[in-house]
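All protein chains but one are shown in place.
So, subunit A:
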Amino acid sequence: MDWQGQKRAEMLMQVLLVASAVAAFLAGYVLADFQLMLLVYAGGVVLTALVTVPDWPFFNRNPLKWLDAADAERHPRPQVSAGATAGAKSYYGGNAPGKN
């Protein structure tokens, strides 16, 4: 998923779960059936998981621009100097962070 996709996935998850809960509660309250409320909500949770957890294509509409190999050689990562003080962290450059 790209960044926009992650944001969209999180937003979808929140909206879908809250909507499932509201629909489930109303159904259960109006029909006086507690078990119905739980079943509707469980269905909503499964639907939400199916929509937001897998890496669907529509979560990748704003793909990150990775450098291709030739450009990467021309812009090498900064090296940590040999005499660096103990505990110094090296900052990893590059145009895009590591993919997961």
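The definition used in the following text is that a residue touches a chain if its C-beta (ideal position, glycine included) is under 8 Å from a C-beta of that chain, and two chains touch if they have at least 3 such contacts; residues count from 1.
One rule holds for everything that comes next: contacts and distances are computed from a predicted model.
Novice: Just to verify: the chain that's not displayed, which of "Histidine-containing phosphotransfer protein", "Nicastrin", "Signal peptidase complex subunit 3" or "G protein-coupled receptor 89B" does UniProt list as its protein name?
Specialist: Listed in its UniProt record, the absent chain's protein name reads "Signal peptidase complex subunit 3".
Novice: Using the document's contact rule, name the residues of subunit A that touch the chain not shown here.
Specialist: Per the touch rule, subunit A residues meeting the hidden chain are 1, 6-7, 9-10, 13-14, 17-18, 21, 24-25, 28-29, 32-34, 37, 41, 45, 48-49, 52-55, 100.
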